[in-house]
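Before any comments, here is the structure.
Note that this complex is displayed minus one protein chain, with the remaining chains in position.
Each chain gets a letter, A and B, in the order it is written, and its residues are counted from 1.
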Amino acid sequence: MSENIHGTFISEKVSKIRWKPEDFVEAKSFLTGSWDNPVNHITYWTFDTNEEDDESYPVIISSHAFLGDVTELRFISKDLFVASSSIGTVQLLQIQENPYAQFKERLSWNFLHKFPASDYASCTAISTFEQDIVTVGEDGTINLLTANQKIPVRTIEKSDSCSMHCVDFLRHSEVLTGNLLGHMKVWDLRNNQDVPSTTFILSANTKTEATSLAHHPTQRHIVVAGGGDGSLTVWDLRHNTYPVSQLNAHSSSVSEIKFHPDRPENLFSCSSSGQLWHWNNAQNTKLKLDSGDTHWLNTISTKGKVNVTSMCATLHKPINTIDVDRSTLLFGCDNEAMYVIKNIAV
Amino acid sequence: MAEVSNAQIIAIPDDVCRRAGLAATWIGQNKIGVHAYKHINAHSKDVPSSLAPCEVKVHCLRQEVILFEPALRKLVNESNGVFLAIQKIKNSTEDLRPELLKYSKHYRSILRACVENLQDVVEKSTPDKKPTFENYLTIFYNVECVWHLTEILYVNVVPGDVILPQLLEWVRFHFPSRELMASKILAKKSLAADLDNVQYWEAAIGCALHGKLDTVRSLLAMHSKADNPAFGTAENAIRTMPVYNVYGGYSVNEFNMRWKHWQFDLSSQIESKTFSTDRNLELLMRLIVGEELVLWEFSKYTEAWYELLAARLFYSAPCSKQPELARHANHIAEKWRAGRYLDHVILALMESDLHQVIKEIQHMSDNGWFAAHLINLLYNCGRLDIIDKHQINVTSQLHESLILDYASTLMGHHSLWQCGASYFEHCPAQGLTRLQALLESIPLGSEARVNKIIEIARQKHMTNVVTSVSKIQGMKCIRQGRLGNALAWALKAQDGAFATFIADQFLKNYAKHGELECQDLLENLGSCMLISDRLTFLGLYRKYCEFHQTYGLGEFKDAAALLVSLLVSNLTPKYFWSILLTDAIPLLEAEDAVLSSKDTFELLQTVEEHGNDPKFQDKIDLFRLAAARNLARALNIEGCLGDH
């Protein structure tokens, strides 16, 4: 299995890694964001083939200085992406190839997240829905932005008394946020009152933070959240806010969860304990057309139908980020390296 | 203590410092702040110093760490992985040598990649940076060279202990220039290679010195006089030279007999002037037959004494075992007058003086990377036995101190601290306490970073670090006016005392402003509130407020019950009694009796105990009156109920 894994040391800890989306063809370039340096970088990579052994390996197209840690990177179109930083700034950047590869700043929301007394606050997560961008930060504020206007569409200040760590668009008018104590809140953006429509708890008996959120690519009401204790919790938010299953998964904090965009029966999760797991529901693929309402995630624990495989030997440093396109998975790690796994079985 | 000092002297270009003198204060573990300082004591007069007014400066000095260079950070990170892998295999009982050899090779391949990467960097760098990178290149090239030899002599298990084949391989690997020369000549396929290439003989002899006899023969075959019988005889002699192979089926003695025999034949051929047609050919054959004089004549074709050493062993003592190496090495090194830094290290290696080797490699200017990783490998091989001058075995102390130094250096870096932290647990004596001190002193930054620090502390079961970091984080939140988040940190750290303090702030703010902050948080505390009595009180009081605000009769009753339970709970902080008691008045005066006689008695009792709060003095009569009325009302109702 290890032969499929290719590592590249890049002299910066990787906080985010994202495929640049392509229409109808395999993605071939990607971005990495780094953290924990005085000046960090967003780097644009592609693959180059070595003539000798016909292996392809990542090469840098261009690299751009970024102030603060890169806390999230999200593409909103083929060449436009949003980057957020630990100094509370959010930028909309465009990848330009001509005359030379560079990022052009289209919009910058400077110090969008900040504390009342002079300090900047980290923008911890963003989520996008078409042109809309929602940001959350350590200051407990939710900002709703849109890609073509400088002024935030809406700001919900003090939406949470604690710092928020993850956010996801459930639908165009609804977002879900998670905070430092694992309090999950659903916000109806059509409602003008600055209160959540629903509040529920990641885990009733522990005070762990919600670290990562992902929704099912086709059934957005199915939401998976990762916890600071390594747990994965699944909700079907159509029915209620009571988790359909809750699993003690990783041995420490879940860093990121990703559904395979085209084959949602595959889920990937990584953790600060250096684990990278692939959750696959092979049996159910045949029954896919069957019943839409009992999703496989509901049955993970009870019927034990899901295969969980470890995709690589446990790394000795936290794995911070994963992204997957077709059969190639990328992940970035705190050992200042990023890895490519080819031909994953999905 | 009489050891010779080799301290470096650093001059601070500051005239005030020169005139007044200096004082220094440490910043963390490897930075130092220096300023002009003149001592005065409490008995002298408090007047401006003789230097005032002057421009006072503070100089922050930091040890330069080359490993923080991006090109070298790859080496740091990748080798960390190998180091940790080695510590994992340590516990299995089988022979570790083959495994360790694999890891040793892995380390070397990392070094190779590093050297190659540095070559790229040198090419691309600006003229002012170039010497620096060339310097790094030299350092790591040397490191690799020494590592390779150490691997051959101490990690690799050589069959029969005959050292020559590996030694030749090492020399060939590090001095490839003449072999490259030879292959260029061979590639031209000319019929008179000696005439077409000025370096023909240099290449041939260089290859002979490295024991590349096949190449030598190929070269001879391309000589313009290759048809001459002398060349034919030479080719035959070289082809038939016995080369010792442990699997060759001969014992060392048998081999020696064959070899001596062959040598005798060759020397008689030389004496009978067989090769005299070509002076170079003759010299070559005299080298091959093992003539020391010729060997030294050819030292001009070598770059280091150990190249010559390998040649000497090859032609004069092919079956030498490792213990004999020291004698040969000494002989050659002395005659060569080897005095470069690397020569000392290599000689010490060949003399099996590992203590000296470790001492020398600490001066490699690589910030301890080499010493720490190499000593760990040797330590795990069981090849290390360091005896100090008092004849005490200090191997494990030395091993630990080198790793600690290296790891501490990394802990001082903004990004490599995670890498550094993973070394400490392999230092049994001081590792964890040192890690604890260093981990605590890492600047905190964003919560994401704080969580990573805490994660390491948790893994290593350093509860007090978790508590301390969370508390500092909580204090920061309080300073920023974020009580809710401060409470979250107190809960994450399970710090009851801190939670109590924060709950107090909530209650005091309520007492002042009549409004409870962070309702969203308090509402969802659940069982977490049990961590502290004060927080429990706060949680229950918030619930009471909620009941109270939703005016329905049912909730009113619930609110009353909750208030009574709060009053009797012994959880109430002193400063909050007046508020609780004031809250009770409207309940006592409610249209419908919501407090039973028993509840009312309890209320009266608490007002006796706690009603002396000055803030409550204007209400105490009102309270007593309301209580008395309600008592009458309640007794009446209860009496009626009792009758039925």
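The rule is simple: a contact is a pair of C-beta atoms (placed from the backbone, for glycine too) under 8 Å apart; a residue touches a chain by one contact, two chains touch by 3 or more.
In the analysis below, contacts and distances are computed from a predicted model.
*Asks:* Write down which listed name, "Chromosome disjunction protein 3", "WDR5-like beta-propeller domain-containing protein", "Nucleoporin SEH1-A isoform X1" or "COP9 signalosome complex subunit 3", is the UniProt protein name of the chain that is not shown.
*Replies:* This omitted chain is identified in its UniProt record as "Nucleoporin SEH1-A isoform X1".
*Asks:* Of the residues B:R97, B:R258, B:R383 or B:R434, which one touches the chain left out of the display?
*Replies:* Touches the omitted chain: B:R434.
*Asks:* Have a look at B:L281, B:M364, B:I579 or B:A593 and name the one touching the chain we're not showing.
*Replies:* If we include the chain that is not displayed, B:M364 is the one touching it.
*Asks:* In the whole complex, what residues of subunit B lie against the chain that is missing from view?
*Replies:* 1, 3-43, 46, 48-49, 51-64, 78, 81, 85, 102, 109-110, 112-113, 115-116, 119, 134-135, 137-139, 141-142, 144-145, 173-177, 303-304, 340-342, 360, 363-365, 388, 394, 397-398, 400-402, 408, 429-434, 436-438, 440-444, 464, 468, 471-472, 475, 479-481, 501
To be clear about the criterion, only the chains that are shown with their structure count from here on.
*Asks:* Quick one: subunit A and subunit B, Cα centre-to-centre, how many Å?
*Replies:* 29
*Asks:* Under the definition above, what is the set of subunit A residues touching subunit B in their complex?
*Replies:* The contact residues of subunit A facing subunit B are 9-13, 35-38, 69, 71, 86, 115-117, 119, 122, 124, 138, 140, 160-163, 165, 179-181, 183, 185, 196, 199, 201, 204-205, 207, 209, 228, 252-253, 272, 315-318, 334-337.
*Asks:* Mind pulling up the subunit B residues that touch subunit A in the complex?
*Replies:* Of all residues in subunit B, those touching subunit A are 70-71, 73-74, 77-78, 80-81, 84, 414-416, 418-419, 422, 445-449, 451-452, 455, 458-459, 479-485, 488-489, 491-492, 517-518, 520-521, 523-524, 526-528.
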